[in-house]
Every structure is written in structure tokens, then in C-alpha cells.
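Some chains omitted; the rest stay in position.
Naming follows writing order (A, B and C), and every chain is counted from residue 1.
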């Protein structure tokens, strides 16, 4: 579920974003604490080995390797890679959001241009918006693990009222190995064409507008499918991941506290706890977690899009718009600035 | 309220942006001075402890930790994180501005395509633009703390003339748990459909144009709602905040003036005041404050969008366009370049 | 006035951009030389103080402070801040250019769809394009210091032929505290509606096209107004400015030539002139000047948009298109590839 915090940061006040740090849900502590624990255990195992197990010669060798690692971690361009990579992932994340179709536009159009207060008129209008919602659901099932979990089979789709059993039969009969999300939209077009012939859609111009709107939704759904199909190239993700992880593996050795008595530069004091390495772990790993969360926003992370909520909301609003509210508006009255 | 300074920087002159520094309103001094004071108090407490309280051994330990911190603050990639993060926030900020709908377009269209100089015609035109302004207000109430403060209940909306009492009843009766900002726009569509049937809207083409314009406004309002609902992922904001704050916590120790007599590199002189740390505080904290201001531009910061002003301006201009100026234009005259 | 140098860099040749350095107009020398002179004076005052005025102890103290400053100037992330800030400003600068409306499209449309070769037809066509130019001028007056200087009062607008005296009266009578640039565009819509009723505009489709074009121009003008109203947040500009200026203040001390005899690292030689500091001044200050020039492109800088030229060009082309060229085209002839 999405975690909104806009209200909490409406004003730039004293403390500002600091308030956002005292949250657990969707926080980076929650995402990172397991990794950090594992990391600290490994660190202290090494540290204990150095302090307790090793003898003089071994410790010296340990120290040389540690100094060597510390010096060379700087060669790993973590910040650069993460900066550019997260930019790319962030842009795609928001583009995906903007591709989620809302049926409000098409429902409003259907409500005021597919006429007829009779039973069949009502049936047509409800069916048209249902087709749109069904097409959206079919795509969502194929890209969102959350939606797929709720609708594991097409029968669940039928049971939830998005599809009639007879439609499912037609759907199954269509012989095509490819995703068939477009089928309800073609039914939509055909039904609109029939409405035009029956005169329920009164002119070619409005007919065209309905087809155009359905094609726009088709385009959005195809883009959603594309974003799922064509991920950020695997090589890019791997390069960034390897960079971040090897950086921290190298820090395991390189950031060990060495005996201050040996007089190595930068080792005048022994604090036992690798405070700055943990900080770096929080920034860099946290930055990588941003990418992990955003790269597929249709999962079940705390911050993923609430697709199931959208699906329910859209069906309800659609029916309201084309049926309950059909041709209704409050009586006209003079407003208070009339003269 | 927005702070314009475009006029002051119309020309690139001697001094240039320096003139902008002598302002208090919306300035970064105003945003930062409290944090800075707290920071300096903490700094001088530590400094006094070092200079007065601690004895020889303790001071040496203090010095080691200070040198250690100073050396490792460089590991915190503050500039990188802030650069990329503020870019993201800035882009969203301006996109949000472009989503604020202005009713000028639809008012001009209503004014020249919903005909009838009779009382009902006037009533319809005023009602149509009122619906548009009402839908905008409903969204603004839900995303802007400034607007919500002005219209804490729906009765305030009615009292301000954006809604009739009978409309509020219809609005309340509509049984839906979701935001109902779209309801006035559906009334708009239905009323336009009636106009079309009465012949006030003369052709299907103009009818379509009116529906299209209202759908565009619907889309803008939905985007505003989305920007509020789907914030920049919390993890990203937290990572940046933690980076900046831990950087300055680390500087508290690392930038202490140590006894010049000890001969530490970079500590040949004792200026008492941490001048460069304060400068860094101004840049980095100021940069973070840019993000804090922009992440929700619908609050009450000095630089937030003046939503209440927009709401008033829009209602007035809408009524002027469809009513006072209906079918009027100055008498035609020959211009001075006629031949 | 805009400074074009495209032609000079049409080809990538030996020397390339070097040729662009030998210019004064719109150059960064012209923008920077005053600041640089002041800076050098301050530098040499300090330098002379060090070399002549101070005694031994004082010179040592001076040297300590100088070394301290030099070491810490690196803490100021000038390049980072400028890189991201100038990107933002540059993007806005070009977006503003693309919002300047050109009347060519609407003039062409008026010329071929508002019919009638009679006197009234000519009058209407000329008036329509004049309204468009008038609306543009009203916005330009409010955002451009160059245009405002040319048209300090509305009477100047009337005298220049953009407005009739009767129109000014209507304009002044409209009681609204907000910018009234949209008024001529509403007159435009009303006049087009009258043309439609008179049959001069032959069909609803063309009628709609004319309204749509005028609404597009209205949108562009509103965006121009918005860019002027909602500047880049003041905090961002201040943070960058403070960073650049404090960087150079710190360099005043930190880049002093110290006595080579003292054996400070990096002070083996004494060149008297702070050559690299001056270079940095040129890059960083020059980069900041890029932002100063672009942040308001409607001023009177060498590189600002030539708004007054646009206004004149647009009026002339508009009249030509709808009047002189009305329904004219050269006799049709067979082209040379006919068979």
C-alpha cells in the first residue's frame, strides 16, 4: 500500500523531514534491518578473529590487507552508479503510474452520449464500462503480483463480477497464444458500433470519440504491459548491484579497527563499532532499496501502487457515473453572486 | 504565498543575485536560523567541554575522536544524494503546478457555444462554470492545507457560493467512500447534454468540445490528487535526510578546534567559530530545505502556490467570461495601419 | 537582443569554439569584468597588507589563516550546486521560449475560414488578429521590462495601434483586480461567434477550430505569466549564490602567495598574481552568470529574447496574412518535373 506523507511535510518547518524518520512502515529501517544485522555479524566475527584468534604475524598480515582494502574501496564508484541508475528507475516508476488508466473520462462520455433510459440502454452502458474495467483487470493480473494473488484464476474474475460466464467462454475460445487483454476493448468497439446503428449514439462524431477513448485506454494498458515486459536491462541492474555489494564486502575488511598501538594513520583510536560504515550502509543500501522498490511498483511493498484498491474504486465509480447519475443534475438555482 | 523576484533579476548586472540575499521573506535564513542556532549551541557546549572540563587524557581521547570524525565525514555523499534528490523533487513540483486547472479555456468555450440570452441560458452558463470551480475546490480542499483551513467543512463551501445547499444534499447522498470531486463534473456533462437536447448547444461537434474540456480538467484534478497520494517514496526522503543529518552530527565532533599546540595537521590555528561548518550547514541544509519546500507545494510556506488566491480569481473570471461579457465585443473600427 | 553565433560554429573545425572567445557583446568578459576588478583589488589589498604592513607574528597568523582557508574551500560544493541549478534554470529558460505565441497559425486559419471580401469582412479579419496581438502584448508588458519600457501606459498601446480607444474604455471598465490579458481573447471568441451567425464562418467545425486556436494562445500566455509569477524558489537561488560568493571570499585569504622561504607545501614559488583563482572566478562566476541571464529571459540582457522585435514582426505578418494575402495565390503552372 502506498504510504502518503504529503500532509506531514506540507510546510517547511523546524526539524522538517526529521519527523519522517520516526516511522516504521515503508521506512528504510524496515527494508534494511535484516541486511544490516547480517552485515554486523560478519563484521564482528572478523573483528573478533583479529583481536582474539590471530597471532602476531597473522595480525600484521590482517592489518596489511585491511589497509589495502580501505584504500581501494574508493575505487568503486558507488555514488555515481547509484545516482544515475536510480534516476532511470525513478523516471520509469512515475511513467508507469501515469499509464494506469482511470475509467472516469470514458464513463462520463458514455453517460452523456450513449442514450436511452430503457432497460437495454442501461444494460449497454453498464456493460461498456464493465468491458473497460475488465481489460484493465486482465493487464493488472498479468503484471501485478498483488492482483494476481487476489484473482489467481479467471473464475475469480467472473465471481468478482468483472466478467460474465458467457464472456469467459468467448474469451477462452479465442485461439491466440498472446495476452488477450484487448478482447474486451474490441467487444466495446463492436457494441458501440451497434449503438450507433440503433441510434443510441446520435452522430458519427460522438461515435468516434468513444472509439478514441477506448483506444487511449488500450494504449495505456499496452504501455503497462511493455514496462513489465521490457525491464531496465538486466546488465545495468547487475552492474549496480555488484558495485554496491562488493563495496561493502571490501569494507568488511577495510573498516576494521586496527590496534592503535601500531600507529597506522587513521587508526589512532579504537571505537569497536564501525559507525561510519554503518552510515554508509544506510545511505548506499537504502539508495539501492529505493531502486528495488520502484523497479516493479506492482508488487506488495509498502510503497507499491495500491492496484487492488484502484480496481475496486474504478468499478464502483464507473457504475455510478453511467447508471445512478445518468442524466441527473441538481435543480438550477441562482448563485449568490447573481447580480 | 509565492515570492516573485523575477523583476529583480531581469538583467544580469554587477552584483547580480547578491541583491537577492538581502531578503527575509521566503529566504533560507528564515528557514534555517532555528536549526542553525540549535546546532551552534551544541557545538559550543562540546567546545567548552573540551577546553574547560576535560583533563589531559580525556582531551587526547576527544582529539582522536574528533580527528577520526573529521576524516570520515567525507564518506557521506551528501552533495550527490542532494543533487539527484532535489532534481526529482523539483521536477515533480513544477509538474504539479502545470496540473492546476484554469477555467479560462472552458469558460470562453461556454461563453460562445452555450447560447440563449434568456434567464435560463444565463443560469445554465453560470452553473456550468460553477461546477468546474467546485470540482477544483473539492480537490484543493483535500490536498492543500491552506485551502482546507479556509474551508474546513462542506458548509463553508456552500457559504462561499461554490455550491448550492441542494447540491450539497445530492453530494452527501452519493454513497461512495472515495473522493467525490468528479461529481460536479458529471453534473456538468449531464447539463451540457440537456443543453444539446434543448438546442442551446447547436451541434454535436461543439457538444463534444465541451465534454472534452471538462474531461481535461477532470484529468488535471486526478493528477493533482495522484501527486498528493503517491509521494516521492518515503525511503528516498529518509535516506537523504539521514545522510544530511548524520553528516552534521559527525561534524559536531569532527570540526572542533583542537589545541594548536598539539601540532595536528590542519589545526595550526584556533578560530573558535566553526566558520566553514556553518557555511556547509547553510548550503546543504539549505539545499534540503529546497526539497522540503517543494515536496508539498500546497502548504503555507512562503513559496507555496497561492491556491486560495487562485480559487477566488478563477471564480470571478469564470463568471465575467460567461455572463458579463457574453456576446459582447467593442464596436469594430479601422485600425491605424488600415491602408 | 539575442546573440546568434550558430553560423560561426556550423562546422567543427580547427580551433572550434575558440573563435567565440573573441567577442565582447554577450560575452562573459562583459558580464564579469566589474566583479573581477573588485575582486582583484580586494586580493591585492590583502596581499600588500601581508607583504608590507604586518610584522613577523602577524604574518605567521596570517599564514595560518590562509592555509586553513585554502584547505577548507574544497568543502564548498560549488560545481555540484551550479551543475544542478543551471540545469534547472536552463530547462525553464527554453520552456519559456516555447511558450511565446506566434500568431502565424491563427492568422492563416482566419485568412482561409473567415470569409467575405467586403469591407466588413476585411474589418473583422484585421480585428481578430489584432485581438490576438493585443493579448500577447498585454502579457509581455507585465513580464518583460523591455516591453514595459516601450509601453509604460495603456495609452502607448493605443497609440501603437494595438488597441482602439473604445476598446481601452471597455478594458478599463471591466472591474477585476487580476491581469486582464484574456479580455481581447474573449472578444475574439464573441466576434467569431457573430461571424458564425452571419455565415462568414461556414460550419461548426471551422468555428470550433478558431476557438481552439485562440484557447491555445491563451494557454501559452498563461504559462508565460506563470513562469514569471512562480520563479525558481528563492531558497534555491540563495543557496547557490551564497555558495559561490563565500567560496571566493574564502579564496581571498586562502589563495594568497605566502613567503616561499617559510617552506609551506604548495608555496615554493611566489607568482604574485592569483592566476588559478582568477580562472576559477571565470568558470564559476561565469557559470552563475549563465543562470542570472537565463532566469529572466525577458529583460534587456544581450542574450534575452527580443520581445519588442517579436511584437512588431507578429503584427505585420498577421495583417499581411489575413488582409493583403487574403485568397491570393500565384497562377498554377506545370512544374519542371511534370512528366
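Keep in mind that, in the parts below, contacts are C-beta pairs under 8 Å (C-beta built on N, C-alpha and C of every residue); 3 or more make two chains touch, one makes a residue touch a chain.
If you're wondering where the values come from, they're calculated on a predicted model, not measured in any experiment.
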Quiz item: Of the full homomeric complex, 3 copies appear; what's the total?
Solution: 5
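Throughout what follows, only the chains that are shown with their structure count from here on.
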Self-check item: Excluding chain B, groups that stay connected where the other chains sit
Solution: A | C
Quiz item: Can you name the chain whose C-alpha mean lies closest to the mean of all the C-alpha atoms?
Solution: B
Exercise. Using only the C-alpha atoms, find the rotation that maps chain A onto chain B and quote its angle between 0 and 180 degrees, to the nearest 5.
Key: 70
Quiz item: Roughly how many whole angstrom separate the Cα centroids of chain A and chain B?
Solution: 24
Quiz prompt | Inter-centroid spacing, chain C versus chain A (mean Cα positions, whole Å) | solution = 39
Exercise. Mind pulling the residue numbers of chain C that touch at least two other chains?
Key: none
Exercise. Please name which positions on chain B make contact with chain A in the complex.
Key: 31, 34-35, 61, 64-65, 67-68, 71-72, 75-77, 80-81, 83-84, 87-88, 120, 123-124, 126-127, 130, 143, 145, 161, 164, 166-167, 170, 174, 176, 178, 182-183, 185-187, 189-194, 204-205, 207-208, 211-212, 214-215, 218-219, 222, 226, 228-231, 233-243, 245-246, 250, 288-289, 291-293, 295-296, 298-301, 304, 315, 319
Quiz item: For the complex, which residues does chain B have touching chain C?
Solution: 2-7, 9-12, 14-18, 20-21, 23, 26-28, 31, 79-80, 83, 86-87, 90, 97, 102, 104-105, 108-109, 111-113, 202-203, 205-206, 209, 266, 268-269, 271, 276, 279-280, 282-283, 286-287, 289-290, 293-294, 302-303, 305, 313, 316-317, 320-321, 324-338
